[in-house]
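Heads up, one of the protein chains got dropped from this complex, but the rest are sitting where they should.
A and B are the chain letters, set down in written order, and residue numbers restart from 1 in every chain.
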Amino acid sequence: MITNIGLLLLLPLAAVILMPWVSRLHRRAADVLAALTGLGLVALCLRFIPLHGETLTLRALHTQFAVDGLSLLFLVVVNVVAFFCLLYSIDYMNHYDGRGKFYALLLLMVLGLNGILLVRDLFSLYVYLEIVSIASYVLVAFNLKWDGIESALKYLLLSVVATGLILVGVGIIYLNLGTLEFAELKLMLAAGSGPSAVFLLAAALFIAGFGLKAAIMPFHAWLPDAHPSAPAPISAMLSGVVIKVAGIYALTRLFFDIYPSPDRILNVFLFLGVASMVGGALIAYFQRDIKRMFAYSSISQIGYILIGLGLGNALGLIGALFHVLNHALFKSLLFLNSGALQYRTHTRDMNEMGGLEHRMRVTGMTSIFGTLSIAGVPPFNGFWSKLFIILGALAAKQYAVAVLAIFLSIFTLGYFLLMQRRVFFGKLNLKWKDLKEVPLTMSLAMIFLAAQCLLVGIFFNEVLRYLVEPAAAILLGGK
Amino acid sequence: MTEETILLLLSGLLLFMVGVYLMFAYRNLLRVILGVEVMAKGVTLVLLAAGVFRGSVEYIQALIVTFIIVETILAAVVLAITFVAQRIYNSLDIRNLSKLKG
Partner (left out) sequence: MLLYASLILLVVFAILVCFFRDLLYAAVSLALASVMLSVVLFQYGANIAAVFELSVCAGLITVLFVSTVSMTKDSDQANESRLPAYFLPFILVLFLGLDFFLVKWLAGSTLVGAGFPATPGLNFQNVFWGQRMTDIVGQVSLILVGVFGILTIMRALSERRKHD
């Protein structure tokens, strides 16, 4: 069991090292290797579920990696979404050259994400964060068209500042507390020997740095360009997983597990959350580009997660963590849908589409699942997490936030139904008369993700018990 | 705090800010890389200040070495992207990044 932790990093590493040789063997060999690696990672993660919130630490060859309830939830999210993205890429990448390099970088990104979740030290967290960042700059620019390179550079510009801020924060933490290890930091801060004024400065740096990574509203400028220009599986990974692991996970680990935050930091979260939720949804409404619309709606959904965290009570935290899982599932599904549309129509402009329902049945049906989930319609998964967040807001007596969250949920349903009408229903644009459904693996990935949206919604009780509650217990541990 | 630590912190934070200014105030993409490097110098100084103050320069030295390696890989990738941007699109002007307004 303990060695499985190491395999979460070594398996993708081995696959990446083999990739250049394997991709020369046969045209399809790289596909098989990548998909099998993804499947293996999912199997490894699922085996940790019986731990039920225990902490498992691997100390081998002087390394230290650990799995606890919080990292387990994110590990499952990362590796499940990554597997479906890898599966989807098999046919999707027919448009592109250099698929071996694509898989290598995607697997390295997954390795970096797993690393972020497994390390127990602030500086190591930075190192693995940088793996994810550099891999995603290159993957955003993967098509090497001007818009890809442009948004990669823009992403890079802001992301480098973010990591700089984080490192200065790390420096200040070390200056004050003389250690960077999570367990020792927790001990020091609990003993009250860390002067809190200084921690506030570090906290501001961390919120700005990880907030940039999570694309929270005042720091969101890079996301609406970077996510649409990337190939669809990468958009799904970036929007579904990377902003959560690089942003939300780090924030929860720092401000809940290591340092049980005082109310003024939680209020910052709440404020930023409301700004992102409202702002992201409003801008999403006016988009013509389908992927840009999804990107803005990601900002809005990150807002929901932050609100749940900012409320600071059990219901809010459970809602936030559950929404991390749900948003990863339905947003990656929606991005894969948009990729399927782009694969066939070669456009992202929703006004050019229309009536595709009968031409692309799988894409149409699965995108309805995605729409209903993101809007929070029962019994889909998004309903439960939003319900918990709203109940949390009521419990914390934040009635305005609760009303806004309900209203924005209806608004989300509105603009997603508008998207459905423009893309799938209405009159068929004659250009698309001979359009066919996308190839097998792309359809399969979308069907599986859609099924998961429904299944998680139906069996929400089990998901809460085995994945979300152990994670929430860690966040509540300090209270 | 000792005078030395304060000086290291002062110059470190100043260099960090100058680096950010270099990244965002200029038009040429290659200046972005200079900005990243100046920022990295600032971060190195802040880390060094922490190590000096804590009396554990040996520990912080390991972090600085890792940081230099990370920064070099980043610089190489950024230079490659810039190089290709120039070779294919013949432009290094950041204002040509039309969508940069957010």
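Assorted remarks:
Rule of thumb we're sticking to: a residue touches a chain if its C-beta (ideal position, glycine included) is under 8 Å from a C-beta of that chain, and two chains touch if they have at least 3 such contacts.
Everything numeric here is computed off the predicted structure, so don't read it as measured data.
Across the entire complex, contacts from the unshown chain go to A, B.
When the whole complex is considered, the residue among A:C45, A:I90 or A:L177 that touches the unshown chain is A:L177. Residue positions on chain B in contact with the hidden chain: 1, 4, 6-11, 13-15, 17-19, 21-22, 25-28, 30-31, 33-34, 37-38, 40-41, 44-45, 48, 51-66, 68-73, 75-77, 79-84, 86-88, 90-93, in rising order.
If you put the missing chain back, the residues of chain A touching it would be 9, 13, 16-17, 61-65, 97-98, 101-102, 104-105, 108, 111-112, 115, 119, 121, 123-124, 127-128, 130-131, 134-135, 137-138, 141-142, 144, 172, 175-179, 184, 188, 193-195, 197-198, 201.
We adopt the following convention: only the chains that are shown with their structure count from here on.
Annotation: 27 Å between the Cα-based centres of chain A and chain B. By the touch rule above, chain B contacts chain A in their complex via residues 5, 9, 12-13, 16, 19-20, 23-24, 29, 32, 36, 39-40, 42-43, 46-47, 49-51, 53-54, 56, 60, 63, 66-67, 70, 73-74, 77-78, 81-82, 84-85, 88-89, 94, 97-100, 102. Interface of chain A with chain B (complex): residues 123, 127, 130, 134, 137-138, 141, 144, 146-147, 149-154, 156-157, 160-161, 164, 167-168, 170-172, 174-175, 178, 220-222, 224-225.
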